[in-house]
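Here the complex is missing one protein chain, while the rest keep their positions.
Moving on to subunit A:
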Amino acid sequence: MSVGNPRHQRHVSLRILLAGLAALIMILPFVIMLSTSFKPQTFVLEMPPELIPSEPTTRNYREAWSGNSFAKYFANSLYVALSTTFVVLLLSSMMAYAFARFDFLGKRIVFVVLLAGLMIPGIITIVPAFVLAKNLNLLDSLNGLTVFYSGGMVAFMTFLLRGFFEKIPLALDEAMTIDGAGPVRRFFHLYLPLSRPALATAAIFTFLGAWDEFVWALTVINDPEKRTLPVAIAALQGQRATEWGLVFAASAIAVIPVIVVYVFAQRQFIAGVTAGAVKD
């Protein structure tokens, strides 16, 4: 290793400098958002901008949390995201199991249909989906959000999990079968426990997808009581255009849990993002 080499040293310093500069640009908007969320209304649009508020206050957070019902919206988002995660994980791991370990008539057709569904961005079907939700009485309903989010994400998670299930040694499967375990038992006692890392990745992506979703919720939720966080934040900004401190306090309430989870589970994130994208 040429660690002591001055040329090498300079090279590493340059890399760190460049990476640090890039990181600053990526993070600065969040710093400004947080800083603004602690400013009283009179300082929010003051020039020159202050990165560290001279008169910091937590008033925006208190007002968002109780005065503007963000406690309620947080609970709504949490409910929808958790229930979607549960439904998607259950259904997609079952499908992945069928694809990975069974031969059945129509396997190819079902596979191609799922794949086609993956390619089509959900918003293309927003009009008929709205008509469907109306006919099923799922407008203005948190469970309705869960149903539509789950349907929209189940294909992707099936593909993610299928790749993992296929790598589980067949010998284990056969050993359990010889011991008299049926397919259901093998699914619950072999495939699910051995796939924990993949399930964690799928869970994080599903949760985040539901937590951040905006357009569908904006379209089907009219009742202010049923708003999720993204809809509530956009509505807050729409009604009180210049109260940026309040808007960003509400935003921080939505974003900080995500960033905390991300920092702790980043390995699962990266695994999910690069799955299928890079051929090894």
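As a convention for this text, a residue touches a chain if its C-beta (ideal position, glycine included) is under 8 Å from a C-beta of that chain, and two chains touch if they have at least 3 such contacts; residues count from 1.
Keep in mind that, in the parts below, contacts and distances are computed from a predicted model.
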{"item": "Missing subunit (named according to UniProt) among the choices \"Probable chemoreceptor glutamine deamidase CheD\", \"Ferrous iron transport protein B\", \"Sugar ABC transporter permease\" or \"Gas vesicle protein\"", "value": "\"Sugar ABC transporter permease\""}
{"item": "Residue of A:A64, A:L192 or A:V247 touching the missing chain in the full complex", "value": "A:V247"}
{"item": "Contact partner of the left-out chain, one of A:P6, A:P29, A:G180 or A:P193", "value": "A:P29"}
{"item": "Touch list for subunit A against the chain that is not drawn", "value": "12, 15-16, 18-20, 22-23, 25-27, 29-30, 32-33, 36, 45-49, 91-92, 94-95, 97-105, 107-108, 110-114, 117, 120-132, 147-148, 150-152, 154-155, 158, 162, 166-171, 183, 187, 208, 211-212, 214-215, 219, 229-230, 233-234, 237, 244, 247-248, 251, 254-255, 258-259, 262-263, 266, 269-270, 273-274, 276-280"}
